[in-house]
Structures are given as C-alpha cells and as structure tokens.
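Just one protein chain is left out here, and the rest sit where they should.
For chain A:
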C-alpha cells in the first residue's frame, strides 16, 4: 500500500490542481438566473378539454394507489387522455422534486408536500387563472390557503400553487373492545377526560397510546396537544412562515410538556423511538392498545383489521364545548411550470374535486375528504363505518373552521432536521417541553432566516 515518492508528489499536485480549479470555478456562480417565474396572467387558459391524444405524466409516492385509480377513471371518461405514473418513495421523491421540476421534461403533476423554494424558483405553475376560470372560489378557502405562497415565501396568501387529491383530517382512533373492558363508554369530551382514560388503561396494564417515533410520527400527538392550547391563527402564522412568528409560545410549551408528562407516566411504549409508522399502525391493528393518533387515511385499514371494534373522533378540546382544532392537509400536488399540458392537468384536478365518480374514488381509496365545493353531495359510505365518521369529522372541522396544517410542513428541512430528533428526546424525557419548543424555533430561524 506504500506509494512511491513520485506517485505521492503527483498525488499532492493533483490535489492542488483540483483545489485551484475549484477556486477558479468558485468565481462564477452556479445555478439559474434571478427568479424566472413566469406570470401566467397573460396566458390563455382553456377549461375545454382537448380532443388530441395526450399523455399526462404524474410523479407520485409509492404505496398510494389513488392516482392510478383516478387516472383509470379519467381515461375511461376521456379516452384521448392517458397517464404515465412514476412512483418513488416519499423521501426520494421530495428530495428530488426541485430537480425533477427543473428538468427539461418535468412531470406534469407531482406530489409535493412543501412548496419551499420551488415557487420562487419559477418551477411551479400558478393555478390562479384556473381558479377563476373554473370557479374554485366556492371551495373551502381554509383548505386552499396553505397551498398558496406569496413572493416572500409566506404561505396563506398569494398565487395558488397546489391542490389536494383528497384532504386529510387527523384525530384519535379508539379500540372499542379494549375500551369496553376498561369501562370506557364513549369518546372523551375534554382533554382531562382523555387523560383519565389514559390513566385507566395504564392502571389496567393496557398500553394507553400506540405511537412510534422512529420517523417522528409521535408529533401527531405532540401537535394534537399543542392545538388545544395554542391560538390557532398564531400557530398557523408560524407554519406559514410569517415574519417574526414564533413556535416557543407558552401554549406550545404547555402542549409539549403535557406529552413529556404522558411519556413519564408510561402512556407510550418504552421502545417508541425504534417504532416506525408501519410498526405502530400494525400494532394498533392487532389490538396493541387503547388509542392511536392518526389520520382519516388509515380508516379503511383499521376498519378491515378491527371490524366494528374501532371508532374515530376528533381530539377533544381543553374545555367542554370549545371548538375542535385538528391537523389536516391536502394530499398536495403541484403542476410543473414547464409542463406543456397545464390546461389538461388543471382540467383533471378540477374533475377530481367535482366529478361524482372521482370523489367516490378519493373516499373509497383514501378515506380522505374529496374537498371541492362543500355544497356538492358527499360520496357514499357504509353507514356506521369508520369512513363515514372520517368524512363527518372532516365536515365538522371545516364547519368549526378548526383546521391547522401539520407542523412538519412548516419548512422543507424542519421535520427531519429538528422535529424528529427533538421529539425523540421529548418522549424519553431527555429534554423539557420548553427545550423542545426553543430548539425547534432555533432551527426554524436558521432555516427561514437565511432565505
């Protein structure tokens, strides 16, 4: 392995050469021009579907067959439109999304959980012209607000960049079989009642909350607690990246501290940090505990696994009679600015929200609410089923205007970079609720501040 002197010298000089070349390169900046975002106001939009043969490409995540079924139904109704759907894991897809969108042949429609810099880099089509042309102003604005972003990178207003193929709502699933054994006869009405139920389960040797945090999903529970204490608009302003917004408010700290107390009381399993999403979903499906915090998208799975022994309800408020606050978000998709088929994709998106067959598919496949005009009839669900109560809960939360985004969507990097590791420390009582909130806020500032 010993290099000869000559090779060593040439090795050293090549390192020098590389460094020199790097420094020379460093003089010129990489990347694109200043924002090339094309204003679409001057673009003719057509709501009339083309009669040409068109193949639309969709980039979606693996494991979610919704786009397959919607595409098949759309092609059945409009045989000249076919689809080419590429799938990758959620993590790979979100990591590659900016580069996919910037490529010469971007997917027409792409699953994009956070807008991030993509809008400012001119990679996303502004859907507002279609919003006006199709009359999407009748749709729930609180559902669409998180999908808008202004030129300063603040969400909540500005051009519409995304739409949802289904809109989620989160809550608590309860194993009714176990509840009955414990003498719990119905969903808790307040946080205090919920805590009583948790204590009852714990005393009787039943795991109170089935949760996992290897991939950060315990944050459904963390945020559920924060939601009940926090000022909703203040919390949203942080998630939308408004200047000066803070995460480490006394209310959020109180929510985080509650979760730490629950962890100390043994309401979560001891190996929570080694359980991923799949593991804890399976555990609850197998009757592993009393409650689990999850979204309406798991309704069909839980129903299949537990039959009629499972209920779904919204996280109860602190005081009886207060409005509910729940996380919910669009299963968000964006249209590539460079797509040659924006009219067709917009037509498809409108169709998903308005066509009865499409809305039925959204509910059947995902259990999520189809969104669109609230006055449209809701798709059919089996009476008494979880799917039915999931739709009811979604309707209720939009009636009470209690929807907030997931804090994981706050910035592109905050979930993996801060919320996951800090929540792992929180649920094992390594840090306090105050430290949790302070650290997440510090990360937030480092990420948002340097934009």
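Methods note: a residue touches a chain if its C-beta (ideal position, glycine included) is under 8 Å from a C-beta of that chain, and two chains touch if they have at least 3 such contacts; residues count from 1.
Assume contacts and distances are computed from a predicted model.
Of the names listed as "Carbon-monoxide dehydrogenase small subunit", "Tol-Pal system protein TolB", "Sugar ABC transporter permease" or "TonB-dependent Receptor Plug Domain", the one that matches the UniProt record for the absent chain is "Sugar ABC transporter permease". Across A:70, A:272, A:314 or A:327, the single residue that touches the chain missing here is A:272. Note that of A:303, A:354, A:381 or A:424, the residue touching the chain absent from this view is A:424. Although one chain is not displayed, its contacts with chain A can still be listed: residues 1-3, 14, 18-19, 21-23, 25-26, 29-35, 94-96, 98-99, 101-102, 116-118, 120-121, 123, 214-215, 269-274, 411-413, 416-417, 420-422, 424-425, 428, 430, 447, 450.
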